[in-house]
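Apart from one protein chain that is not included, each protein chain of the complex appears where it belongs.
After this line comes chain A, so read on.
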Amino acid sequence: MSDEARLKILLVGPVKAGKSMIANYLAGVSQNLQGDYHGTVALRILEFEREIATTKKQWQGATKKVQIELWDCSGDRKYENGWSAIKEGADGVVIVFNPENKKAENEIQNWHNHFVQTQGLKDNQCMILAHNSSGEATAPKFNKKLPHSLSKVPLFNTSLDTDAELTRNEFDNLVNSVSKEKFEKRDNEELSILGE
């Protein structure tokens, strides 16, 4: 098992939810200064490193570098033909939606079905962000209950203007659990091969 592992994390959700903004923030890429909206065409892949705590108990407290590929997918349905390629081999999924858009809530279920359940990912490999992209601190928080199938998926109210750190921390947590899940899975596979 190499220390420099590579995780593929998808960033999906309805159109104009602020996925690209979050992706830029997490990857440390400079924001678009002019601020005019340029919809993502099909896909952007942002690569960056994260240092996370090791999963091995004997090396507790140590950190290791993880290469992350953040796949910032367009929410536009006209690029739906490419989704099956995007979700292939994904290790984690971040679903972003705008809580002000009431229709978006219903769409989350679809997104979850399409990108999480079909890939056989667990709930801890997924994260839902009710993202407030307007920048107003007084924006209402998302308090409604999600459908039953999504009840175990962690949900956070985030905003890059008021509490950017939360997004970063929760993303780190997700990376942690995802990497753990992935490496455990790989270990199990190796063990099963050895067992045979």
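Operating definition for what follows: a residue touches a chain if its C-beta (ideal position, glycine included) is under 8 Å from a C-beta of that chain, and two chains touch if they have at least 3 such contacts; residues count from 1.
Here is the rule we go by: contacts and distances are computed from a predicted model.
Not shown: a single chain whose UniProt protein name, out of "Eukaryotic translation initiation factor 3 subunit B", "SWR1-complex protein 4", "ubiquitinyl hydrolase 1" or "Coiled-coil domain containing 2", is "Coiled-coil domain containing 2". Between the chain not shown and the residues A:86, A:108 or A:160, the one that touches is A:86. Although one chain is not shown, part of chain A still touches it, namely residues 41-43, 79, 81-86, 88.
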